[in-house]
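Take this structure, written in structure tokens, and hold onto it; I'll ask about it next.
Removed from the display is one protein chain of the complex; every other protein chain stays in position.
Up next, subunit A:
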Amino acid sequence: MAATIDNSNAAQATKRKHLGIPEAAFVEDVDSFMKQPGNETADSALRKLDEQYQKYKYMELNLSQKKLRLKNQIPQITQTLEILRHMQKKKETTEPMETHFLLADNVYCKASVPPTDKVCLWLGANVMLEYDIDEAQALLEKNLSTASRNLETLVDDLDFLRDQFTTVEVNMARVYNWDVKRRSKEVLLKSADKS
């Protein structure tokens, strides 16, 4: 993957990634973070962070499902293209193709397909359109590249999302440890008082 994003694209790139995925604030210094309003106790801070974390996890679930759907779409288009390629080869010959096609679940039907230059493609919404083999190939190749591009974008978004909730995880760990340290300091002070 290309590693260099030039400056004009960098701003655009981060702007696009922010679409729907909020950036998690990195905690520079836990002490000053805990002085912020809403973070009076470690508990309340942790609760807020946990809420953030759950939201990110939910987004991750959605995006992962979308990714799975896209990942399944691509081999389907590839296979259809393969059949087209096969039909292109047969177009020049005179013998019919012998096929078994899916009639219903687990039921196949024999068919003899004479060489042809027309194919029908399912476009979705129960609509089927007839194309020349060449047109059909062009259409499917376009769909394939769109699907691949969408998958790339999705993977990028997921990466960005992962960065955000990893940051929140680390924030939570640091707040928790800060609290543990604070409490042990208090205990030490109290026992010093008594002596």
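General observations
Rule of thumb we're sticking to: a contact is a pair of C-beta atoms (placed from the backbone, for glycine too) under 8 Å apart; a residue touches a chain by one contact, two chains touch by 3 or more; residues count from 1.
To be clear about the criterion, contacts and distances are computed from a predicted model.
Missing from the rendering is one chain, named in UniProt as "Prefoldin subunit 4" (options: "EEF1A lysine methyltransferase 1", "U6 snRNA-associated Sm-like protein LSm8", "Histidine-containing phosphotransfer protein" or "Prefoldin subunit 4"). Only one of the listed residues, A:64, A:116 or A:145, touches the absent chain: A:64. Of the candidate positions A:39, A:52, A:80 or A:137, contact with the unshown chain belongs to A:80.
Taking the complete complex into account, A:99 is the one of A:99, A:116 or A:153 that touches the chain left out. Remark: the residues of subunit A touching the chain excluded from display are 26-29, 60, 64, 76, 79-80, 82-83, 86, 97-102, 108, 159, 162-163, 165-167, 169-170, 173-174, 177, 181.
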